[in-house]
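A single protein chain has been omitted from the complex, and every remaining protein chain is retained in its original position.
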Amino acid sequence: MGELIKRAIDTIKAEFNSYSTGVKIALGVMFFLTAGFVIFGIQILFWGLGYTDMSNLYPFGQWIIGDLGLVSLGGGAFTTGFALYIFRNDKLEPIINSTVLIGFLCYLFTFIFLVFDIGQPLRAWFGYTYPNWGEHLMPTSMLTEVIWCLTLYFMILCVEIVPVALKHKVLDAIPALHYVGHYLHRIMWILAAAGTFLSFFHQGSLGGGMWDIMYGKAVWFRAHHIYFFVVIIGATAGGTAFMTLCAYLAGKVMKKEVVPAETFHSIAKISGILFVAFFIARLVDVVLMATRWVPLFDRSYISLQGGLYGLWLLVLEFLLLAVVIVMLLPKKNREQEKRFLIGIIAGVAAITTDKLITVLNGSSVPNFPWRDYIWYWPTIQEWFIMLGGLSVMAMIYMWCAKYLPLFPHAEKHAHHEGKSQAVAE
Amino acid sequence: MAIDLDLCTGCGDCALACAQENNMPVFEDDSDLPKRVQFLDLMKVSNDRDAAYPDVEVCYIPKMCQQCEGNDPKNPKPPCVSVCPVVATDVGDDGIVSQIWSRCIGCRYCQASCPYEARAFNWWKPRYEGDFKKSLNPDVSVASRGTVVKCQFCSHIWKRERDRAVAGGELDINAVTYTPACVAACPTRAMVFGDLDDPGSELSRLLSREKKRTFRLIHTIDEMKEKDEKKWKAMMQAKNYPNPKVYYLTSKAWIKEMMKFK
Amino acid sequence: MKKIDRKDFLKIGGGAIVGGLSGYVFSGAPFLGMQWLIEWTQDQYVPAGGKEEYLKTICEACREKCEMSIRMIGDRAVKIETSNSGCPFSQNALQLLYHPERIDAPLKRVGRKGTVKFSAFEKVSWDEALGAVSKNMNKLIGEKRGHLIAGISKHDNLASALLDRLVKACGSTAAYYEPSLNSLSQAALGGSVEYDFNNADCILSFGARLLEGWGVPCSMNKAFIEWKKKGTRLIQADAVRTRTASLADQWLPIKPGTELILAMGIANRLSKRGRAAGGAEWMAVVEKYAPDKVAALTGLSVKQIEEVAETFSRARNPVAVAGRGGKGVSSSSAEFLAVHALNTMAGSQAAVLKKGQWLGEPVLSANAAASIKESKKLAGLDDFIKNGNFEIIIINEADPVYKSAYGAELAEKMDRAFVVSITPLLNDTAMYADYMFPSLTFLENDTSAGRAPLKPYLKSAHAGDCLISLAQKVDGVKASFPWASYVDLIKTSGASVGAGGVNYNARVLIDQLALIEKNLKPSDEFPLSMIPVELTFVGDGDGMAFPYALKTIDQKTFSQGKLCVEINRKTAGQHGVSEGERIDIASSWGEIGSVRTHLTDTVAPDTIAIPLGFGHMAYTKYAKNKGVNPKGIMAHDIDPLTGTANWWHTRVKIS
Partner (left out) sequence: MKRTVLLIGIPFIVALYFTFVISQKACDRVMANHPEKPIDFNHQSHLLTYFPDNGLSKDDCGACHDYYDNGRFKGLPTVGDCTSCHDPNGPVTGAPASTPRRKPFLSGYKDTDKPWGSHARQPDLVYFSHKVVMTATFEDGRKKQRCSNCHGDKAGSTNTAMLKGKMLMGQCEDCHTALHISNKCAVCHD
């Protein structure tokens, strides 16, 4: 037994020592956050949500932002899959495995954050057994819709991730599994299509529908059919940027070309175009809010933009959107590495800001004229669970990048170029 | 329900009676306002937004769940009911918005959607230390941590009264009347409770008599109806309004003025 | 038969495991287990059922004697169902009855004084505790030092009369009351004023927050309905737009602390109409307060003063009300006198001076008679704390350490003395007690009308019973306590009778007016005025022990451990204070720290309104360490007639 533990420790040591100093530091920080995630996770699950800074006046907080962000950024999986399998944009082939994995992780952690966020995690299954289907099977509660769509799409992602896992050299050696993986890969377009369909729905529901059906709240209510699509476009745009960013960072960390430049350029172009669409959609949304929806409450749009999370976030979002468009749309800009990087980072930030506005500003707006804007600052528990969750995601991604054929392009190159690349790995 | 703010002295008996009747949870610190659980909130309102000393006034507005019904009374759609993913909240046939905590998963979506901040979440485990447990009312189930609770106009008292009436030979249970704890405790009779559907009830007569003094919390659409009926209709079509069933009466213009955002 | 090999063994095992699991699943146990797990993890608590009953009783907490109906489930009282009261007493009674920190047996101090821990006390039997207390008292009486025995009571009721009698029978005059409307007006006027609010047609209130816990809340609420019905005019003079001021027909936004001057101004106008009261010397002072002078001092206009005087004198049955505040009352004796003079001038039928007469004089033993001559008669509680001396002190339900402006000094003196506290909850004063006796809520004590609805909580007893049994053990006192029990006493006690004339002390009036005028002068050192406000149910601090009362505290006063004081917007601007800022407040008596500001125009310029009732050191975990207690920095000037600190108006600065 002691021998076994010693061997395990040695393996971990060897594994840890195989990384460069920068990665070691990053890993240390991530392990620290993960430890906090575990400790505070237990605290939250056993002793309740009282330890968060959410309150009766501010019922949604950081974890909902995390859910929204992860789902919409993870939405890049379906966009990329759609472009690759349905539109046959084969340039995207080298990035698709990484994309599917990120999508899978994003959705997995959405569930994890949701479980933390609800007061009765043990009753989470009520969502399946007592769903609030309204008349004609149109869910009246967007959360019902979200729970079902997320679950189904998550299942699809699970299936999509299987061929990637099966490509692992140990598993691939088993003939049966090899064929399973191969044929699964062949029918991937069906899954991509189904995933796109489902993803469309829950993107819209979680990002848009969930908020705009709250007709009692001036800051959230707007016409369903517009905001629904605004959010979907946002998810396609932000998702592609996020997928690109992850692959780019993986390449930087692994110090090799994991994805050919043309793939990056192609996906950046898609992202740029989608961001233009999102910019317009969001502008229309804001203008409609200001001129049509908020006045129905006898309030003015600008009066909803006060407090700590007020107007500046809105301005920031549009600035970031402008940066993305400038950096990604013109060919000469996106083909220059630095500008391309600024572009995709700004893209991810813009979508995150959009979610921040939805939740932070939305919850802080006072309901009564004699009340002030509410101030929310997540407690240490919320921070650790949020960041710890993200570090677990990052570590899983790192592990997969190292041991699974996440980047077939890089593997091919490794074969061509011989041993030097393998050592760097 | 109607609450006459001209008669309300803000003594707070309604809030205390409500807490006692409905087994309000006791947390470590119940003065922690954003996290405490209470069904009836005494809101201190003053017009110092619009006026300066000495033209200011203050008043306490007792606020409980406003039992919204949406634009269509035949198909009531309170903002909180449609959003619940697990049907833990529902509008009863009597128009009271119920919340069954044993079904609630604690997602707080209903809380976010409520424009009146009428719902409360059990952030902590309710603690009834020592003998506090002895004062718990068996008619109201004690909610557990992580669930949303709300005022249901003491509908359990209706059930109690119904049993009593049936035992006394009354067969038409719709004729059973009852008084919620807050109304029963009001020392100045500022709160009136009754059947809005019955034009003969004390409440309906009061409301039709006192049209001028009536308003509803931050529900400014009522004013539009008087000013411009056509626009009102268009607005009602453009969007669902909560349309609460709690009416407030006041002869003071400033209170109505404070219902508007500026 | 083939030998069972390893593969077969696996098959058997597999079959058994799968079979076992299916049996387990099909029995329904996992689902029941899941349900059990859910219930267990949620600590689902279901209150015990039982037979429902409604018990009728009378609330004896005050003179109003409200009828109460208590909803019982089995032997548990779950709700007080009564609509005829607006008083926190009755609605809070269940919270006190079942309070987790209620003292359940007589306690003896074993630890250091001034600690709040229950470990500083140990439970003893009644006999032992009473024996120890009486032994100490007997020793003093035997040494003819009975005058060093003192008593402090909270309510003006029969149990307090018993304490008075006990203290007096021991040979001491040191029986004092916490300042309340009753005790203050008794000290100032020689009797308490009984107001007939239902029949008055014009009410002029000098800072008395009539609908915020003042006097007897339930009768005030009843009177309020009458006013609304009859159109009675309520005129409220106050520096803060309180609830009463908002509900009043007219609000006189006077400068803080100038109520007396306003009363003088109105008296001046009435005297012009030929009305008089208080004698020549008194009227001579009144003459000096012409409307223009009063207007300058109070911040009102001459017209307003004349109009109010006009309304008041025209009214058929007007009543002027003194006693600034809600539950915590603080007015100078001069103010009580001046306001009562107004009633006399206007010929009010609605304010009648009555004198309480509970029990007769006790029989004094030789030792007691000898020591009572040594006893120094002081005017009131704060006077006693400051100048008095005691070796044994009995506290009857009172909390002077928390509520008195001299609380710190009292605590210091109590540290050296033998202290007995009769209280159901460990309050700030009981922190210094050597012995504590658990007393009852009104739900548990027998009344003249019959038996109590509920059995006394564990080993608690009524304060009256406690004092009677104590008196039985004290030498030379027994003869004055012929009653077997408190109920026995209730049946024989007397009622209040009319009092004689009032002694209008012009000297006190002149002194007080001079003091106010001095206080009003703008001072560079202390540019601001601080006056107290009270919250629903919290009152002057008694409500803080009850979680349901804490739930009524509003956001802009106390939230998440932060106490807010209200400051006028313009004033805040002048002093560079912004909304929600943390400030310290200093007066010449001291400094309190860490309060937040709330800027609102409901407060007069140059004024800070600070909530009372916060900042307990003890008084259960619900009240402990929440906010600050401003009493320590409030004005300490002792009124010569009432003997209590007149803390209403204090000059302060923001530091």
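Lettered A, B and C in written order, each chain numbered from 1.
One rule holds in what follows: a contact is a pair of C-beta atoms (placed from the backbone, for glycine too) under 8 Å apart; a residue touches a chain by one contact, two chains touch by 3 or more.
Remember, it's a predicted structure, so these values are computed and weren't measured experimentally.
With respect to the full assembly, the chain omitted from this view is in touch with B, C. Screening B:51, B:96, B:196 or B:236 against the full complex identifies B:96 as the residue touching the chain left out.
Touching the chain that is not shown, out of C:17, C:110 or C:514: C:17 (per the contact rule at the top). In the full complex, chain B touches the hidden chain at residues 87-88, 90-93, 96, 98, 100, 102-103, 139-141, 152, 155-156, 159-160, 162-168, 171, 173.
Even with one chain removed from view, chain C keeps its contact list with that chain: residues 2, 8, 11-24, 26-29, 32, 36, 44, 46, 51-52.
Just so it is clear, only the chains that are shown with their structure count from here on.
Taking each chain's centre as the average of its CA atoms, chain A and chain B sit 39 Å apart.
Annotation: 32 Å between the Cα-based centres of chain B and chain C.
Chain A has residues 120, 123 in contact with two or more other chains. Counting partners per residue, chain C has 42, 555 as the residues that reach two or more other chains. Only residues 37-38, 41-42, 555 of chain C touch chain A when the two sit together in their complex. Looking at the complex, you find that chain A touches chain B at residues 47-50, 54-60, 117-120, 123-124, 126-127, 130-132, 134, 140-144, 147, 210, 213-217, 221, 293, 296-300, 303, 363, 367-370, 374. Considering their complex, residues 120, 122-123, 371 of chain A touch chain C.
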